[in-house]
Structures are given as structure tokens and as C-alpha cells.
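The structure follows.
And now, chain A:
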Amino acid sequence: MTNLFVLQLLNGLQLGVLLFLIAAGLTLVFGIMDVINLAHGVLYMVGAYLIATFAAATGSFWWGLLLMLPAAVAVGLALEWVVMRRLYARSHLDQVLATFGLVMMANEVVKIVWGVSPLSVPLPGILSGSVPLMGPLQYPVYRIAIIVAGLAVALGLFLMVNYTRIGMLLRAGATNRDMVSALGVDIGRLFAVVFTLGAVLACLAGALVAPILSVDTGMGESVLILTFVVVVIGGIGSIKGAFLGAILVAVVDTLGGVFGPILLRQVLDPAAAGQAGRTLAPMLVYILMAVILFARPAGLFGRRG
Partner candidate 1 sequence: MAEAAIPAPARRPVLAGRVKAALVLFGLFAALPPVAAAAGDPFLVLIATRILAYAIAAMALDLILGFGAMVSFGHAAYLGFGAYAVAILASFGITDIFVQIACAAGVSALFALVTGAISLRTRGVYFIMITLAFGQMAFFFFISLSAYGGDDGVGLRSRSTLFGTDLLENDVTLFYVTLAVLAALFLACHRIVGSRFGRVLTGIRENPVRMEAIGFTPFRYQLTAFVISGMMTSVAGVMLANQAEFVSPAFMSWHRSGELIVMVVLGGIGTLAGAIGGAVAALVLEEALGMMTEHWPFWFGLFLVLMVLFSPRGITGFVEKLGRRRP
Partner candidate 2 sequence: MKLEIAHLSKSFGALKVTDDVSLAVAPGEIHAIIGPNGAGKTTLIAQLSGQLAPDAGRVILDGQDITGRSMAERVHMGLARSFQITQVLPGFTVLENVALAVQARRGSSFRFFARVAEEAALNRAALDALAEAGLDDRAHVVARALSHGEHRRLELAIALATGPRVLLLDEPLAGVGGEEADAFVARLKALKGRLTMVLIEHDMEAVFALADRVSVLVYGQVIATGAPDAVRSDPQVRAAYLGEEEESAA
């Protein structure tokens, strides 16, 4: 039982850092530009497809990862330049419609280019296999690598936001956009940088997860809404909130799916517990969101209600 718990906790942590990578960009885009972007999940999917393509072409996960990054920058910049920058001054409804259109387009483009059957990305040799954790418990090296990489990026973001000039502008922008333009900063460029940064982080999350998931067109969708929950829980515009929200959501989601039915079996007969567990587990994060929002409408670290 303890082993299972530790295992699931690690799985939750691994999902959490991935969610954070996606949510970090999203929360900045929401907080600083006040733009809702439904196509953010698409970027996660694109990252996975890019690494699948590059890894297959070069025969190496690492080359794939290396080539994916500039491609992700290009995708982010292009998306910002062609569509997003025209949406900043628009109503949220316009933003919803345009980015919803982008989601439809992107899913089809992926189908046209890569086909409908899922792709897979081989694990990099050096990170395959498992390490002993405690007792008989083994844990895959690659998942540990994801956790480490995610935490490293989180630390990097934290340092950037708190100790660099661009981070200062980001923080100022999330609180008061007019102030940033009053400082004489080129808002257009700042937005382009933030959006592209967010896009690259989402692509990176998709690329990192590609070897342990099947890469298919639906992968961006479920993650998108989970990411929204993370952003809403954490408070829009807050990196710290996004991090805690991501870990919280992922751990609740992972542990709930495994331990919910086990706990329910104590009070219900097995069949009923099975059904109730299957029903409740995927709803848990939304219930968590509802409870947190009920107590704090602006999220854990949000400034506005």
C-alpha cells in the first residue's frame, strides 16, 4: 500500500510538472495580455509530433529534442505574428472564436501531415530502464528525468520572473498593463516574447511526454482543459500559482483514480465501489476547482475576483 502510494505520488508529480510547463505559458498570456487561447493545447500536441518527426528522421531522441526547440520557437512566433497579435484588443468572445478555429485547423493539419494512426517515440537509450526506489519498488528512469527536467525549468522560470528585467516587466504587466506601457516598453515585443515562451514550454511538455504516451491528435484536448483548471486554481497570471495548482491537480487526479475506488470499497460493495470510483475519479479535479473557487474566486494566488 505504501509502495503503491509512493509510486502514484511520483506519477502525480510527473504529470504535475508537465501540466506546469503548459500552464506557465498560458497563465502569463492570460495575466499579461488578457487573452484567452484555446489553441494552447494544440502546441503541446505539436511539440510531440515535432519530436516524433525529428527523432524518426535523425534516429535519435536527443537530436529530435534539439531540433524541436527552434521549430517550436518558429511555430510560436508565427502564430503570434499571424493571428494572436490581432486578437489582443478584441473581446474575449472574438478570441474564443478565433482560437477555437485554430484548434479545428490544427487537428486537421496534423491528420493530413501525420495521418490518423498514433505515432510513438522511442525512449532515449540512456534513460531507459528503471531504478530501485525502496524495497521491491522500481521506477522508470525516464519519468524521473521528466520530473527533474520539469523542476529545472520551473526553477529557471522562477529565477527569470524574479531576478531579470523581463521578469520584472512580466510581473508589472500582470498587475498593471498601463504601467508597463508607461515605462516606455514596447508592449508588442513583450507580448510576442511572452507568447513564444509559453508556446515553447507547451511544445517542450509535449516533446518530453512523447516517449511514454502515444502521440495522437486528441492529446492536446484533455490536457488543455486540465491546464485551464490549473490556471484558474492557481490564479491567473501567477507562476507560483500555476506551479502549486499543477502539482495539486495532478496529484489529486492520479491518487484519486487509484485510491478513490480502494477507499470506496470500505463503505460500498465492490461493484458499486468500482462504478462510483470510475465516476468520481475524473471529476475530482473539477470538484477541487469548485471548492477552491468557492472560497477564493480569484484562485489561490490571484489578485482579482
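For anyone wondering why these and not others, all candidates are chains of the complex that A comes from, given by their letters.
Throughout what follows, a contact is a pair of C-beta atoms (placed from the backbone, for glycine too) under 8 Å apart; a residue touches a chain by one contact, two chains touch by 3 or more; residues count from 1.
Quick caveat: nothing in here was measured; it's all calculated off a predicted structure.
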{"item": "Touching candidate - 1 or 2 - for chain A as found in this complex", "value": "1"}
{"item": "Candidate 1-facing residues of chain A, complex", "value": "30, 34-36, 38, 83, 86-87, 90-94, 96-98, 100-109, 111-112, 221, 225, 228-229, 231-232, 236, 275, 278-279, 281-283, 286-287, 289-290, 293-294, 297-298, 304-305"}
